[in-house]
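Excluded from the complex is one protein chain; the other protein chains are retained at their positions.
By written order: A, B and C. Residues from 1 in each chain.
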Amino acid sequence: MSSSISDLLASKTLDLEPYEQLYKHYHSHPELSNQEKETAATTAKHLSKLADFKITTGIGGHGFAGVLHNGSGPTVLLRADMDALPVKELTNLPYASTVTQVSERTGEESPVMHACGHDMHITCLLAAAEHLYALRSSWSGTLVVLFQPAEERGTGAQAMVDDGLYDKEKHNIPVPDYVLGQHVMALPAGKIGSRVGTIMAAADSFKVTVFGRGGHGSMPHRTIDPVMMASNIVVRLQNIVSRETDPSDMAVVTVGYLRGGHTENIIVDHAELGIDIRTINTATRERVIASLKRIVHAEYIASGAEKEPTIEETRFFPQTYNDEDMEGKLAGSFGEFFGEAFDPQIARTNASEDVSILASSQGKPSLFWFFGGTEPEFYAQKEREGRLIEDIPQNHSSGFAPVIQPTLKIGVDALCVAALTFLTRK
Amino acid sequence: MSSSISDLLASKTLDLEPYEQLYKHYHSHPELSNQEKETAATTAKHLSKLADFKITTGIGGHGFAGVLHNGSGPTVLLRADMDALPVKELTNLPYASTVTQVSERTGEESPVMHACGHDMHITCLLAAAEHLYALRSSWSGTLVVLFQPAEERGTGAQAMVDDGLYDKEKHNIPVPDYVLGQHVMALPAGKIGSRVGTIMAAADSFKVTVFGRGGHGSMPHRTIDPVMMASNIVVRLQNIVSRETDPSDMAVVTVGYLRGGHTENIIVDHAELGIDIRTINTATRERVIASLKRIVHAEYIASGAEKEPTIEETRFFPQTYNDEDMEGKLAGSFGEFFGEAFDPQIARTNASEDVSILASSQGKPSLFWFFGGTEPEFYAQKEREGRLIEDIPQNHSSGFAPVIQPTLKIGVDALCVAALTFLTRK
Amino acid sequence: MSSSISDLLASKTLDLEPYEQLYKHYHSHPELSNQEKETAATTAKHLSKLADFKITTGIGGHGFAGVLHNGSGPTVLLRADMDALPVKELTNLPYASTVTQVSERTGEESPVMHACGHDMHITCLLAAAEHLYALRSSWSGTLVVLFQPAEERGTGAQAMVDDGLYDKEKHNIPVPDYVLGQHVMALPAGKIGSRVGTIMAAADSFKVTVFGRGGHGSMPHRTIDPVMMASNIVVRLQNIVSRETDPSDMAVVTVGYLRGGHTENIIVDHAELGIDIRTINTATRERVIASLKRIVHAEYIASGAEKEPTIEETRFFPQTYNDEDMEGKLAGSFGEFFGEAFDPQIARTNASEDVSILASSQGKPSLFWFFGGTEPEFYAQKEREGRLIEDIPQNHSSGFAPVIQPTLKIGVDALCVAALTFLTRK
Partner (left out) sequence: MSSSISDLLASKTLDLEPYEQLYKHYHSHPELSNQEKETAATTAKHLSKLADFKITTGIGGHGFAGVLHNGSGPTVLLRADMDALPVKELTNLPYASTVTQVSERTGEESPVMHACGHDMHITCLLAAAEHLYALRSSWSGTLVVLFQPAEERGTGAQAMVDDGLYDKEKHNIPVPDYVLGQHVMALPAGKIGSRVGTIMAAADSFKVTVFGRGGHGSMPHRTIDPVMMASNIVVRLQNIVSRETDPSDMAVVTVGYLRGGHTENIIVDHAELGIDIRTINTATRERVIASLKRIVHAEYIASGAEKEPTIEETRFFPQTYNDEDMEGKLAGSFGEFFGEAFDPQIARTNASEDVSILASSQGKPSLFWFFGGTEPEFYAQKEREGRLIEDIPQNHSSGFAPVIQPTLKIGVDALCVAALTFLTRK
């Protein structure tokens, strides 16, 4: 029976050419997180061509969803994220972005680029919707296609849920039995992979402010030096990973920024640390955060400061966890459909995603996979040279842009195959 | 014979009332370092009333000097500094500054305030010039009154020397046998003090830039983390003072600022440290700077960074050192003239001055003393309460403003007594 | 065909009762590393009952091997280690050790205990030799049973090789095509497990000596403080694991001892650090050791010490790496023989072993597996209580002693199944 997915997909041709054009449009019109207004409008308009999809817009900002009720059976949600990044594009592509935008969050103007491939995600999902719509007589169940804002800030999925995405009194989108999502990565185009368990790490960001007592640099004894306190904390934090974490487990504690003081000879009264934590186990995550708090508090005690430091969580992504049961089924479908191109044990990444909130908030399982976007021969050459990391533009870099094909085709097929794995096939 | 200085000064009355007005004018018209244009013009104009002073302007910026040749004998140079600070005045005085100025150095506009008392120094020196001029028949020698720019940046004295202050082909100011200067401090008004040896510390400022390799916070192993490097340096630097410096000597190493990174999850490629060093012995200064360089270099090695850190000296004040011989003579004069109000063993301060460059650059000795500007009863009360540091506005603070009298009178008398100590009295 | 191993083993009964007695004998007569004289003699005597085994003793100390040439086919080497530990037994078992021994290495007398289960390894291998001997008509090839000294010091396997184990002119033991070994662990008795790739970590031990300059504690500036240097190194070393190691890889850097100074007020002239490193990848191991050297050297530079620190490798265990091909075959046999009791993806341990040297020194592959020794119901209860680590005596602890059955039977069967997997079965 599982062979029917390949046959099914082959039974209707999908012309991807218009989607290649659409991808270029998205790529040259990126919008920052929570400012995806035109992107959402263009996408919703496109989706509205598929008459039976019921579209609800303005969910948690510019988020929206289209629902296709197609008889009895499971509800499957396919998700794409829509936001771009404050990065200046340096790809030299004919359709490169030249957009600048004033960030709603920082108030600063900056260049904007789809440097994380969300433009590809949107395009794939629209095309998959068309294809699954065309095949609707061959399956039954409910299909939800969801376009999410603000993934980069880790807030978009939660914002949609909090805004009543599944609320019967509000947007009333059917609660999915399965949530499915994908991400284009700096892997060879044509390749696709997934894994059981954690596929992307949990991420927590904190802003720590330590308070000392300012004064003149020549009289340190009249001060409590916050730059010293902050440096002591950075050094002491290393013990969390080096001594407290099971070497066979995983934790990362990065102090991304440390800001204290303005001039050489003046000791200021506070300093700020921006801390990023990655973990793949919930218990480890809790322990690492507890250790962070303990160490910051200890420096407050050691320094004799008068005011307790503040620790503010600024961003949170849960771990992206692939349900064992779902993954087993998907591996079957993908293995059959993609053959050798599919890797069922792809390496976990410590980058993070918020897609799982769309499922976990309802006590449901989710699945996530990666597909490649790097020109395969270039990748192979760099692999031979041992320069994969040095020379291949990674997500979030100013040179990141997938080759359109076969990336697009793989992404569309993957969504279709995955959806059909969990919908009821007739 | 030394009793004659008191008698001499008493022989001519100096009306200080116009100088009080002049002080208020300066206080409400502060100008930043190297921007002392109006201050210098007003001051030179005032000095020009004393016909025999030959005035040379535009030395090392807005610096200028007046020279009174008055027969054979030593050349004595009295110095005042003219620049104000980027501080918002919060004194509520009727003559408080409301001035703002765009800094030539930073390009930023800021409020400006005479928060270090240089307005008092200018006024005292003008009044002393008039008094010594009035008494010129009683002494012989050459009197130089020098008004210096940019003391706060530690560059003004050197700039005047470098611009040919003493150069026969250029400004041709006579090389002084003795350089004398003073500073108003947060001591009780009416008090005056000096000491043999170092009275103010040497100060060196450095900007250290460490270079790592940027990347994503979740993949520290692909980066060399410059915030970590900078923090390691801050912590390791403590050993210079705690372990390498003679406990009976003095050194201060302050990291006034540490700037690295912008956001929690991105590891940047460099970080900056602003370091201030205070010492009172030349050998110690050299050792501390050598240790700083060693420790920064060692962290470069420890981290495996690819680019050597840079260490740039951004400011330098030599120690202000009172010649033992001169101090002996001054202590005699001041002790006789000021009685108990004079403290010959006043505590050294770790703040810094560049006046000594006017002497040491010519191989000549100099003398420096402090005089009080805080209302005496207020000072006494705060001393009783043990809150001198907490409650009395110190130099550079937004509340610092000397009471005009007796501060002004003491400052004028001190300059006259000191000058007459080293000129030839008839 | 693979079903024949189970049938084969069942075709001859092996009476384990004498081996239970033998195990108790070994347990109550432990000997320290390189002092396994009686253990080797007893074992060789026992093995000599199997007439066709050709025994060679005194290889690399008390090591010895028995070789059974049994027709054409592969050579399979089964290995057991013989040494015990300087630990005082606290098991209250009737056959607990009361032995003390003067250590050849330290010259100190200490209690001795088979706290790592090598007594079980010896017993299992003797029993397996008997069983395989009994079955010799059903397989062909060469069987080597090897009893190794000094595993705890990481030197025994290398010593046997260096002493000419495989040298035609010396001991002339046939070079194995496959090396097989096992270790009893604090897992439930009855369970057995293995994994592809690294199953036990590489371990490197170093002694680092830093040289300062001694003096009186009240005059640190006349000294270079080696306790300070050593502490700086300990703190700086944390960056190797926390910042330089791929979070998805594994490295441990432990400073097991730091020794510097004798009395509070005297600064000594050197300090010693004992460092233990664990890794599972060769490239990571090399990088970690390089970083250690760099950091130690950097502290020498930072401190201005006159003498370069010394770094001496004191112990080395390679990683225990299970060949993918062999593991595939073994997993087949073990899966069929042990069923659910076999875990083909058992967790890697960061403890270390030197068995692989017997293979890698000849460019041959090896396989290693773990089997449980903890009473299963006790284990289950502690697992429910979440107190596995706290309450179950681990290897090297004074309470570690496997339950004799089913531990012994599993260990014997495992050796037989594994050997028969690689020998030629008729």
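Things to note:
Definition applied: a residue touches a chain if its C-beta (ideal position, glycine included) is under 8 Å from a C-beta of that chain, and two chains touch if they have at least 3 such contacts.
In this text, all values refer to a predicted model and were calculated from it rather than measured experimentally.
For the chain left out of this panel, the touching residue among B:Lys207, B:Arg348, B:Lys382 or B:Arg425 is B:Arg348.
Among C:Val227, C:Ile301 or C:Ile346, only C:Val227 touches the chain that is left out of the view.
Looking at A:Arg105, A:Lys170 or A:His297, the residue that reaches the missing chain in the full complex is A:His297. Only one of A:His27, A:Arg236 or A:Arg315 touches the absent chain when the whole complex is considered: A:Arg236. Those residues of chain B that touch the chain absent from the view are 235, 238-243, 247-248, 250-253, 278, 347-348, 350. Even with one chain removed from view, chain A keeps its contact list with that chain: residues 218-221, 223, 225, 228, 232, 235-236, 239, 242-247, 249, 291, 294-295, 297-299, 301-304.
Contact between chain C and the absent chain runs through residues 201, 203, 205-207, 216-220, 222, 225, 227-228, 230-232, 234-235, 238, 252, 254-268, 271, 274-276, 278, 314-315, 349-352, 389, 394, 396.
Here, only the chains that are shown with their structure count from here on.
The chain occupying the central position, as judged from C-alpha centroids, is A. Computed from the mean C-alpha positions, the centre of chain A lies at a distance of 56 Å from the centre of chain B.
The mean-CA centres of chain B and chain C are about 70 angstrom from one another, to the nearest whole unit. Each chain gets one centre point, the mean of its Cα atoms, and the points for chain A and chain C are 44 Å apart.
Residue positions 235, 239, 242-243, 247 of chain C are each in touch with at least two other chains.
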